[in-house]
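Removed: one protein chain of the complex. Kept in place: all other protein chains.
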Amino acid sequence: MSHAVLDIRDLRCERDDRELFADFDLRLEAAQALQLRGPNGAGKTTLLRCIAGMHPEYEGSIRLLGVPVSGDQLLFVGHRPGISGLLSAADNLRWHLDLAGWRGSGGVVSAALERVGLIGYEEVPCQQLSAGQQRRVALARLALPTAEVPLWLLDEPFTALDDAGLQLVSGLMAQRLAGGGAILFTTHQPAPDLPGLSTRWIGAAS
Amino acid sequence: MKYIPDGLRRLWHRMGSPRWFYETTGSWVPWLAASAALLLGVGTVWGLAYAPPDYLQGDSFRIIYIHVPAAYLAQAGYMLMAVCGVVLLVWRMKLADMVMATVAPVGAAFTFLALATGSIWGKPTWGTYWIWDARITSVLILLFLYLGIMGLRRAIERPEAAGRACAILAIVGVINIPIIKYSVDWWMTLHQPATFSVTSAPAMPPVMWIPLLLNVLGFNLLFAVSVIQGTRTEVLLRERRTRWVTDLCRQERA
Amino acid sequence: MRASPGSEASLWVLFRGQLRRDLKLAFGQPSELANPLAFFVVVITLFPLGVSPEPGVLAGMAPGVLWIAALLATLLGLEALFRRDRDDGTLEQMVLRAQPLYLPVVARMLAHWMVTGLPLTLLAPVLGGMLNLAPEARLPLMLGLALGTPVLVLLGGVGAALTVGLRTGGVLLALLVLPLFVPVLILGVSAAELAGSGLDPTGPLLWLAAGTSFAITTVPFAIAAALRIGVETG
Partner (left out) sequence: MSFDSFGEFLAMGGHGFYVWWSYLLTVAVVGFVLIWPLWRRRRFLAEQRGRLRRADALGQQAEVESNAPEA
């Protein structure tokens, strides 16, 4: 029997003494993308953090490919960039490769930076880049070979990006979907044009 | 857990339920308190009035009838926190966290008592209220460890995270306690050691140690009463949003 | 191409990558590197001024003074140990992705030791000379610091990890870790004192070595567990 990439059942989750979810189910198959929408405080970020294992106060079952979630099966891009401002873009990405135990050529780093349009900025400390450029460094992680994992969790991936950046990120997402990955993301903007995309409202609208 | 008989496993799970704890232990408290009062009454009167004076220390040795139980509880309390910490981290039993949160101030109070009585005992014996005796120094460090745990719990807002953080600290601390104790003992042998310490009274006759035993038992029961009462309160606080606690509050009002 | 998780080679990549990153970060800010060392030197300078410049008096208290100053200098660097990583989100990436988390934690602590404990150790004999420390005590002092500062850094790491998300960092951190430093302090000072009075310092040094190996193998697990709590939603 084949398992869904992400299978959430009977999720009940609280935060600061307030119930965010009760009897919440969610199922995401390979090559599917799901956009979470809802007002601020509805629990979109908390849901992503529950899945990533960074919010342990929940009841219910969260399974990735039929087994409990393991950090090396997913890629999480949160509000915090995961990029150190004191290091260069290349050093930051190299560290992300090392974290995943990547043993291939380091050439993939410049390829990823080229993909997000940061050619020539490889060795500049990230804190000297503009906010949009820093955001691109964070998103360059999506273009690394270590991003080829079954599930992406993206929290507001389109903030601080110009139109070109938006195109770029939706391109990376489409590529991952074509490669058989599943994507769960939050955004306040209207959804970009992606194959296999559906939208789910949580919070007030439900 | 697979090889544990079913009945035992069910008991374990039931014990993990704060509500079960609250409803079961309520009736224990009066009995425990009465036994504690009896033991402490007999032990203390015996120790204060009937035990003969120590041939070296005179009547000031009667302080041991409270100092020893307090020092014992100070250490036992920390151990209990570490055990609760393991239970919390391994089995995620919330009740263990509630016990741990309750034990900290009680254990710290007894640690303070051990320290204060040891220091008061030092005045007639050594001629000064404070001497860097190995045991007293270890107890002082134990007090710091308690204060650290209490400080950490206060500093972390989410009770769930605070519990696990304190569990880690308690486990690290409990591994360190014997190391601290032995290193301090060893350090004393390098420097001028105090000739005798508050608990090293040579070969006590039964008329002196039986009251000590009674008091140790009595203090243990007292500790149990306090921890059970404290945990019951903690259960109510943490489960205040559940229906059974709301109902209980309504009943209390009526 | 991608190493299967857990294979030896990818474990090495994980360890080396973290170490390289942390060393780059440390050497990227020379001031933060120098501050604990400057603190160490300044504190040592205060003792002759505050207590007595008498060579005999200084020699007697030199081991203790050097060790306590080293202890406080270690403490100084701890608060920032994980804080910046938490703020920029690299800590949550590390906790999430690294398998096992033990390895990058060890690398993190090793890097921190290389920029705090190691320079302190190398500087100690010079400052010992200024405090009139007996020449035969200098090597045992250095050995003691070399063996003891890793334990200080590791135990301090537990405190730093436990307080990483908290607003009331510094004082609480000191309260958490200083009592745990006691055995290291006692053993380290004793080694130097024994050697200074012409006795054999190997006993306490061996105990320190035992403690260091025990701490290296076990304490990173506690740090890792504490970091997992630290990255949870606050």
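Chains here go by letter, A, B and C, matching the order in which they are written, and residues are numbered from 1 within each.
Assume a residue touches a chain if its C-beta (ideal position, glycine included) is under 8 Å from a C-beta of that chain, and two chains touch if they have at least 3 such contacts.
As the structure is a prediction and not an experimental result, all values here were calculated from the model.
Among B:Phe110, B:Tyr146 or B:Trp187, only B:Phe110 touches the chain left out of the display. One chain of the complex is left out; on chain B, the residues touching it are 19, 44, 48-53, 58-60, 62-63, 66-67, 70, 102, 105-106, 109-110, 112-113, 116-117, 120-121, 123-124, 222-223, 225-226, 229-230, 232-233, 236-237, 239-246, 249-250, 252-253.
FYI, only the chains that are shown with their structure count from here on.
Look at the CA centroids: the one farthest from the centroid of chain B belongs to A.
The interface with the greater number of C-beta contacts, when B-C is set against A-B, is B-C. Averaged C-alpha coordinates put the centre of chain A at 36 Å from the centre of chain C. Here the CA centre of chain B is 32 Å from the CA centre of chain C. Within chain C, residues 232 each touch two or more of the remaining chains. Residue numbers of chain B whose C-beta contacts span two or more other chains: 158. Across the interface of their complex, chain A is touched by residues 158, 160, 241 of chain B. Here chain A touches chain B in the complex through residues 17, 56-57, going by the rule given at the top.
Interface of chain B with chain C (complex): residues 89, 141, 144-145, 147-148, 151-152, 155-158, 161, 164-165, 168-169, 171-173, 175-176, 179-180, 183-184, 186-187, 190.
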